[in-house]
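Structure first, then comments.
A single protein chain has been removed from this complex, and every other one stays in its place.
For clarity, chains are labelled A and B in written order, and residue numbers in each chain start from 1.
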Amino acid sequence: MKVGIVAAAQSPFREYPEWRPQELTYLVVEEVLKKTGLPFREGYDDIITCSSDHWDGKTLSDIEHGEMAGAHLGPGEEKVGMDGANAVLLGYIKVLSGHADVVLVTAACKERDVLDPCVIENFGFDVTYQQLIGLDFTQAAALQAMSFMHKYGLKREDFAEVVVQMRRNGQANPHLFSQQEVSLNEVLGSEMLAYPISSLDKKAPCDGACAMILAKEERAKELTEQPVWIKGIGSCYDAHNLGDRDLADPEALFRAAKDAYRMAAIKDPKKEIDFFEISEHYSYQLLLWMEGLGLCERGESAKLLHSGKIGKEGGMPVNPSGGLLGGVPRYVAGANRVIEAFGRLQEKAKEGAGIKEPRVALAHGAYGPAGQHHCVIILERGF
Amino acid sequence: MEKKGELLGVKRNLQVRFRWSAGPYLGKLLTELRDKERLWAVECPGCGRILFPPRIVCAACYTRTPEFPEGWFSLSGKGILKDWEKVIYPQMDPETGEVRSEPYLHGTFLLDESIIYVHYLGPEDLDESQLREGLEVEMVMKPREQREGKPTDIKYFRILEE
Partner (left out) sequence: MARRAAVVGVGQTYHRARRPDVNIGEICTEAVRFALEDAGISIKDIDAFITGNMELFEGRYAQDMWQADYIGAVGKPGIRVTTGGTTGGTLACVAFETVASGIFDVVIAVGFEKQFEGDTRAGLKTVADPLWTRWQTTGAIGYFARQARYYMKQTGAPEEAGSRVRLRLAKHALRNPHAHLRLQLQSVEEVMKSPYLIPPLRQLDMCPTSEGACAIIVASEEKASRMARKPVWAKDWITVHKEGVYTRGGQHSVADLEMAAAKLFGRNGIKKPMAEICVAEIYAPSTWAELEWLEAYGFSKKGQAWELEEKGQFDFDREFPVNPSGGVVSTNPIGATALIRVAEVALQLRGDAGERQIVRKPTLGFSTAWGGSGWTVAHLLSATKD
């Protein structure tokens, strides 16, 4: 049985002092329902939402998001308490299980409402050791970046080059918080947060929401001329205790990708996947995740970056959308990767996009400290 | 030397500051309450349901609600007492974390516009034995300088003398 994405909508990612988080959900759901002509409530069998009680500042944040998505006395709603790619994964499972024919998936987060995100992140660490030394996700990322640098002789300049390339790609993406290019020196000169991560090495916090409709094959073909099938999925947890992992070895991502490739019958992702939309919350992660996905040998990602091969015009585009660094809200991030891949596959050959007739794409979401959890989704256009 | 079987624990306080947006619907309701001592509701343009507080979409028929003032109507602030409850067990104030241990009264009011609203029943020296369903109530506001654009700008609802 095939399951496809039939429509998607995203808000621009910026600061939204004028809307509440649930209102952002409503706006994208209204848009995606209009695109498909589906009536609210009757048009779909289930709703999967993705939001964070911590970032919304209320327990059961999905009360509001679900209501805005049409859950009232209707399809019901379930909340995934992880990065948005996992919400897409659950939506896929729901349709594949036969329990639903059409599923609405939403993700929303207003990062800028939270004045103390480091406190929240700190409470994501185990109580007995890591929390008490004051770790937050940026520091965990710094530890990972350092391990990575030491293992393969990488430099800050390599990570800064990631930012330069991502921001360059991001110029054409109207959703990103910032569409401005940055120079290598600007990155290297930006405020140091936790060595080697400086503020431009980190994804900008912002607000926004996105939504998409998944459907089983027969319904998908009714709802759109250009369904994009989900061909493979994979997810995997790594160890929580940072010291239990070789932080420079993305084993969890490797396993998640392996499962996804197997499901999608892909033997060589470098040759069989046309482009990749991955979640780089910090600049070094683009390199590390490329290695985990098997786009190059371990330790060779910087070389791949500098070769130009992963640019929009290159042979193996990575984050032609500009990735996350330009600013995509957390939680929305993984779902945004799926939507960017979906959009590009739907558009086929785009003028000046440099990607001719892409057929297969990979979307990836990362969650937890130093990418403790990964989710990989393989998409293939069906038209 | 450690005591045998001693269980250790870690105590921490989680304090996170937020900057919530009220949005155009709730925001308008709260500013009107603070400045004009008026509550507003909106009639859903799709199914006619009264939405109080006003919000962006009706959950029942999914019609988008227009922003103020289209379809909005102000409430009289009066109604009748439907139900009341004495909160006996100590309550923590979710905004300050302080515990209030003196019992107090909530009332469920059926406002003139057929809207159910729960708020404090006051004043503090209210004689509970006189309470019964159907008594007329009206909203009592805090003095202007104490209002913050919150639902607590209403001090309480009081029973109108017969």
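Here is the rule we use: a contact is a pair of C-beta atoms (placed from the backbone, for glycine too) under 8 Å apart; a residue touches a chain by one contact, two chains touch by 3 or more.
What you are looking at is a predicted structure, and each value in this text was computed from that prediction instead of being measured.
A.B. asks: Looking at the whole complex, which of A:Q139, A:S235 or A:N319 touches the chain that is not displayed?
C.D. replies: Here the residue in touch with the unshown chain is A:S235.
A.B. asks: For the chain left out of this view, which of A:I5, A:V32, A:L90 or A:L305 touches it?
C.D. replies: For the chain that is not drawn, the touching residue is A:L90.
A.B. asks: Given that one chain is not shown, which residue among B:L30, B:C44 or B:I159 touches it?
C.D. replies: Touches the omitted chain: B:L30.
A.B. asks: Hey, which chain B residues sit against the chain that's not shown?
C.D. replies: Given the touch definition above, chain B has residues 7, 9, 12, 14, 18, 20, 22, 26, 30, 51-53, 55, 59-60, 83, 85-89, 91-95, 97, 106, 108, 115-120, 150-152 touching the missing chain.
A.B. asks: State which residues belonging to chain A touch the missing partner chain.
C.D. replies: Residues in contact with the chain left out: 1, 46, 52-54, 57-64, 66-67, 71-74, 76-82, 86, 89-90, 93-94, 96-99, 120-121, 123-128, 233-241, 244, 251-252, 255-256, 259, 263, 367-369, 372-373.
In this text, only the chains that are shown with their structure count from here on.
A.B. asks: In the complex, go through chain A and note every residue touching chain B.
C.D. replies: 16-20, 22-23, 26, 30, 40-41, 54, 57, 67-68, 70, 72-73, 110, 112-116, 119-120, 123, 127-128, 131-132
A.B. asks: Under the definition above, what is the set of chain B residues touching chain A in their complex?
C.D. replies: 10, 12, 14-26, 56-57, 59-60, 62, 64
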